[in-house]
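All protein chains but one are shown in place.
Note that the chains take the letters A and B in the order they are written out, and that residue 1 is the start of every chain.
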Amino acid sequence: MTEDPTTNTGFKWVGTRPIRPDGLDKVTGKARFGADLVLPNMIEAAIARSPHAHARIVSIDTTAAESMPGVQAVITGADFPDLKEAGAKQPDVFQAAKVMARDKVLFEGHPVAAVAAATRQEAQRAVAAIVVEYEVLPHVLTAGAAMADGAPLLHDDLITANVDPAPEASSNVASRALQQRGDLDAGFAAADVVIERNYTTKPVHQGYIEPHAAVADAGQDGRAHLWCSSQGHFDMRSSTANVLAMEPSLINVTPAEIGGGFGGKTTIYLEPIAVLLSRKAGRPVRVVMDRDEVFQATGPTSGSEMRVKIGVTNDGDITAADVFMAFEAGAFPGSPVGAAAMTALACYDIDNFFVEGFDVVVNKPKVAAYRAPGAPIIAFAVEGLIDELARAIDMDPIDLRLKNAAVEGVQAPYGPTHPRIGFVETLEAIRDSDHYRTPVAANQGRGVACGFWFNIGGNSVATVNVHEDGNVSVITGSPDIGGSRASMALFAAEEFGIDVERINPQIADTQTIGHTDVTGGSRVTLATGKVVVEACRELTADMCRRAAKMWDCEVEDVEWVNGHAQHASGTETPLSMAAIAAKAGRTGGPISTTYTENVRGAGAGFSTQLVDVEVDEETGQTKIVRYTTAQDAGKAIHPSYVEGQMQGGVVQGIGWALNEEYIHREDGTLDNPSFLDYRIPVASDLPMIETIVVEVPNPNHPYGVRGVGEVGIVPPMGAIANAIDRATGCRLHDLPMSPVRLLSAINDKNA
Amino acid sequence: MDYLAPTSVDEAVGALAADPEARVFAGATDLIPQIRAGRPEPGLLIDLKRIDRCTAVTANDAGWVVGAATPTSRLTEDPAFSGALPGLSEAAGLIGSDQIQNRSSLGGNLCNASPAADSVPAMVANDVRAVVAGSSGTRTVPVGDIATGPGKTSLADDEFIVEFEIDRPPANTGDAYLRMTPRTEMDIAVVGAGARVTLDADGNCESARIALGAVAPTVVRVADAEAVLTGQPINDDTLAAVAAAASAACNPIDDKRGTIEYRKQVAGVLAKRAVKIAAERAGGATTGGTH
Partner (left out) sequence: MGRTHVSCTINGHEAEFLADAGDSLLNALRDEVSLTGVKEGCGTGDCGACSVLLDDRVTCACLIFAPEAEGTMIMTVEGLADAEHLHPLQQTFLEGSALQCGICTPGFLMAAKALLDKNPNPTETEVRYALAGNLCRCTGYDKIIRSVLDAAAQMNADQMNGASS
């Protein structure tokens, strides 16, 4: 084990590729995901949902449903506490209204009632018998339309935040985000070339293969037990408790294995419904979404309208940038436009900029986080525009980025000064890659793009126990969506100096581990990893103290080496963990500790990506021929899963670039709520994704870790747009760059 | 719903005639998603797969008789069938993934009557005939006459397709099927084009059959394109004329998968490419088509 993260070498376990501890259950079908749990006496639920994008609920009649075969409980919005009347904060009121509509439905699929019955079919039949009278209202589907004068309003109490003076009347604009620096006019005046473009993107879904599922068992004592697959069971607990006006600790949430999240499972949908139904029925209730419900009524990310203007000198100095964004939040405020404003220019050192973004409500499902939320959307625009500028001044696009790259000491657009970062290293890795050195084929085009994501730290707790056989449990509160249990095991193996097979990582429920923040923000390897490391260090120190007692010597004479307490003189036989554990009762009690911290010092993540495409110019179809991604991981704890995160993010980005989009009919209903017409990439669409893991250690982590989960999705859309431009001479500014749109652009070019 | 698995054509006809809410099925790959999407449930599900004739593949001197409920993977894995009718085999093989292929059938694909059905342009190009059984007896119908509109067929309520008759192609004949989908698999065709070309002794086109899918409510035979080719060499000029005729013959819609303009343009592109491949195959070349 090395103390110096800057050297990043000399590890025995960290950096190796053992089989992940949850792997065996997953390849044998034993792993239990959200819909796999069966409890005794359990019944099933179904949800009644609005067929309209925007309507007032005039009445709901559940009498027929209540007397149907098998039905045990029926609930509507009226069964939920009225948080508005109780004076709760607006975000809490909105969250509760998202879970089940009160007086208005604001998107197709908005829940209006739910039924628990003996079987799912009986619940669905009862749902069909619920009579809802709606007064259909005009709807808006895009940010531009929602911001226009006279647009139908979703809420009558939404006052735009962060504008001065505050508006007097409600609108569809929830808030404004702003980042600015320097003198924009002077900056553009100093530029030799200025290009301005408009961009649009569509909502896209995280596309996890596992639909949402929850099982709730509410007791007569006011407590409830909830099982659900989520990215953060503490957040599920607090949000569910909030909606139901309960004390959070009365709900115990056990995390199931999660079948993909990517940000979309950081928020509640089914959980309060499951608890209420269980309470009313007096039996455990399981609620599972169908695939079309997932698309209609969970949280895609925003569609957007953007305008970007950047100025550059002839020798490649970016002098000014002006960015406008309007992001669709869906039915309630909370798009990632703020994060987009912070990250829009974060790869570059620009003295003069004005970045303004608006969070706009529209009659679509409320957006949820999607992998580096906001950043990929604006990066499509900025990275495309940087490429256009590079061509305008006849400069290599990598060189242009190198010239302006953010480095240590540069102030990030959102305020802090960068410590040691690895962005330049990723650019150089791509420039020096075999891919880049291979000439582009004649009928292909090559594009490069970059991306940034902050990564976060946050609250984590770890409990580590040494068992009588000297093996170790590592207990945390971080649901594992990418392989973090493997990383926790590697940290512990490294700290104790024992085989990673002897480490058993577990994820505890909300009663048995301290509060842990969501698995998101690429935080787990950093923050939960850090508390695991610290807990292990406490125990190695503790075991040295116990050994000193056992040897009756000074603790200064004992050191921890290779899983053993060793006497510095060499006169004592080293003590294994099992040997120390055997005497635990006599040396202070069971060998166990809990370490808690709100971890700071997350290291920013940077990615540079290179893609070669081939376009069939008669059909507009784009083929990804070769793809290389370089990303700074700080230190790759389990390199295979770092590579996996990189590759997964790239492929989501490829889908986002080429085919994925929410297609709404004019009446506001979703035309493609299935995997047939919401087209995520399939295996035959893709080549191997070459990965280059750059390791510039994060000085704030004992192992130099930087989060890796998110930044990989930021560059692909820009890179592919750049490649398509090189291949066809057509520059697309709207996503997705589907065959229909590309052929239309090719036709325009040829006309 | 009830379920019945008859073992003879007569038993199936009887069950179908007795119950107006009965539906036959083979692989159910369209039926189940439709029921899930809220279409009315059939009262009786009649499974055709236990009827020997419906899943038999028989080669004889005239050609093939293919049971209507035969999984299409049986056809694509049959070297003799795929060698003689590569376009039809490819079309059948494009109906879906390997999982779907072990269930999908020519009968199901045809009778679901989606305008975008992959097997139908190739079946029409190869002049395949459907043997239809009903309570009034058996009749043989060109497959092009089965679908009458999206989701509608010319079959009476008590009729179903038992098998398909496919003639062995004449000498110097090749066929091909191409389709446009945004992904390489797992998509519904935005445009489909089937072609069959017979060459004469000089290598010119003796006769051609060209059929388009997904560009009209039912499959479109492009007589104008066929006329352009008949007796002519297959070169850039005649292929361009084929493309123009194909585009002109389309009557597509705007929908979530494509626009009218896109479908018309790409129909021309795929028609000419399919003809080219069919011609190469007619001349003895083994040319790859779909992927």
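Going forward, contacts are C-beta pairs under 8 Å (C-beta built on N, C-alpha and C of every residue); 3 or more make two chains touch, one makes a residue touch a chain.
In this text the structure is predicted, and so the values were computed from the model without any measurement.
Remark: the omitted chain is touched by one listed residue; of B:V9, B:I51 or B:M186 this is B:M186.
Which of B:T58, B:S97, B:S154 or B:N235 touches the hidden chain is settled by the complete complex: it is B:S97. When the missing chain is restored to the complex, the residue among A:I47, A:V650 or A:V708 that touches it is A:V650. Touch with the chain that is not drawn comes from one residue among A:S433, A:S674 or A:N747, which is A:S674.
Only one of B:P71, B:G107, B:G144 or B:G192 touches the absent chain when the whole complex is considered: B:P71. Although one chain is not displayed, its contacts with subunit B can still be listed: residues 1-3, 5, 27-29, 32-33, 35-36, 41, 45, 47, 49, 71, 73, 96-100, 102-103, 184-186, 291. On the side of subunit A, touch with the chain left out of the figure occurs at residues 17, 19-20, 22-24, 26-33, 35-36, 38, 121, 206-211, 257-262, 290-291, 481-483, 640-641, 643-644, 647-648, 650-652, 674-676, 680-684, 686, 688-689.
As a convention for this text, only the chains that are shown with their structure count from here on.
Measuring from the averaged C-alpha position of subunit A to that of subunit B gives a distance of 44 Å.
Listing the residues of subunit B that touch subunit A in their complex gives 36, 180, 182-188, 190, 256-259, 261-262, 265-266, 269-270, 291.
Those residues of subunit A lying in contact with subunit B across their complex are 290, 618-621, 658-659, 663, 671-672, 675-677, 679, 681-682, 684-685, 738-740, 743-744, 747.
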